[in-house]
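A single protein chain has been removed from this complex, and every other one stays in its place.
Presenting subunit A:
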Amino acid sequence: MAAIETEKQRGRYAALAIAAVVIVLGIPLWWKTTETYRAWLPFSQINELDSLQLQLSVEVEVVLSRGTLSPEQQKKVPLSQTREQEHQIDAKTVLRYRYETKYRTATIMEEDALNQPSAQEADLSLHMLSESACGSVVVYIIPETSTLLPADVKVYVGQRRTALLRAALFEGTAGLKEVLSTLEPQVKQVVDTMSFSHQDILAALSDRIRVGQVSKESLADSMRAIKSSPGYEITFSLLNPDPKSHSLHWDIEGAVNSYIQPLLDKLNPIANFSVDSQILYYAVLGVNPRFDNSVSAYTLNADSLAHVINPVEARLGSNAASSNPVLNFLLYVPDAQHSPLFIRDHSKREIPSNAFHSPRWGGIMVYNVNDMYGPEAEFPVDINISMSKVMGVFLAQLRLMLGVQKTQPPPGFVLQSAGSEGLADWELDRLMWSRSVENIATASTTITSLAQLLDQISNIVINDNIAQQVSSAVTSLQAAVAELEAGNLAFALQYSREAILASERAFFDPSLLHLLYFPDDQKFAIYIPLFLPMCVPIVLSLLKIANEIRQRRADKLAKKD
């Protein structure tokens, strides 16, 4: 009897040992051999980025020129003030603006500069004196009596980062505090014009936040502008549907150099641009223009413009050498039978520029040549296209596409028209502010959605290079946010561009595509012939052992009783 009992005991131990081997050795081994390689990702940092808390710091320097302060007021300057504004956009987005305003009196050299006869010259000589950092604003307060500005002008915004503000002379009775507090709203208005406004930043974030919060105009502006990208390809195409009658010549190289390139050079911190051009023959518009007897010309209505682009686009060809977004500018010369051709707007009026643009795609201009030759001309007619006319239109369209909006100045403001570059420093700053914010928002959205995707689908292999890209994107993002906070706009933009590049590379990495995906039901259908016969005896004997133990316990209790 005892021998049988030991034998039973041995059987039980064997079953337990086998169960232990299966659980301790077998299951981990199976797990290890069938798992997919997933490199570590900084999920916690990504989650932090998901709730975007941006602080934008602007350095404002207010220079009080002679005659605006009384002597005892002057003694108390320099001093500095900090003003903060916080906007809770939604649960995940908080914007904080921080204006660090430094007040000081003008130096002698600056006084000299301000004594120039005109505001323009003053602006130039102030620029020669000191170059202000990217993103900062300098406001010179000039006395009411100054002759720099015409009588009805309150504020003059120069080509660089300086503005002249005319303020009433403060009588000695008021303290400096009161003086500055009366100045502050005016300075704020200037800074909002020259730096960023809340609406601009909201428009830059339009992908993240609900539409209702952004004003209609800035939303339209931001939807017209092409998405922020590290590089753009600008393609000028001359469409000549009728090479038999028109032999067209355009000096595109010279025109690009003299009209487009200065603007692009100026915009260099924002993105890399490459410009090319082509001539397409026998390229026609997608719609047939209608002949209007009243003006004896062909007309294209605003409603039909939507159908113009598609057939042409097939001929344009994509850029084979890069994957940056393309901005197309088409110059369409109507064929001799369909000339002249005019574009009409919704109210049936002819558009003076004879051009239109398509948001985020580019622009089309119709260039009529029928009045350049008489009826007796011998075909093909050699025609030289006047590039200044064409480039004026294209340049305006390009500015729209790039998001360089025409700022609507508040009343009493005079904006100095920009020089040969077509873009003032402060306009560039405005663009840089909104582009940095947009880049940060886009990159953080990309990274968070990638992290979410990888988190949800556990079968995707995450290679080391992806992990590396993700972490570099995260570090660049953090650096960009930190630089924004510190007010270093140029660095912030630089880091945000790096972040966007790294995040896109990670997101579009081809190795994420071949997902080792076997549905669970199929996997287990294959495993069942192994798992079922193995697990059933183990489970049954474990149950039996447990039953026996329970039985023995019950017996013991019964005995005790």
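Keep in mind that, in the parts below, a residue touches a chain if its C-beta (ideal position, glycine included) is under 8 Å from a C-beta of that chain, and two chains touch if they have at least 3 such contacts; residues count from 1.
The rule is short, and it goes like this: contacts and distances are computed from a predicted model.
Between the names "Transmembrane channel-like protein", "Phosphatidylinositol glycan anchor biosynthesis, class T", "Cell cycle control protein" or "Peripherin-2", the one given in UniProt for the chain missing from this structure view is "Phosphatidylinositol glycan anchor biosynthesis, class T". Interface note: of A:Glu121, A:Glu253, A:Asp345 or A:Asp555, the residue touching the hidden chain in the full complex is A:Glu253. Within subunit A, the residues in touch with the undisplayed chain are 3-4, 7-8, 10-12, 14-15, 18, 235, 243-244, 247, 249, 252-253, 274-279, 281-282, 315, 317-321, 380, 382, 526-530, 532-534, 537-538, 541.
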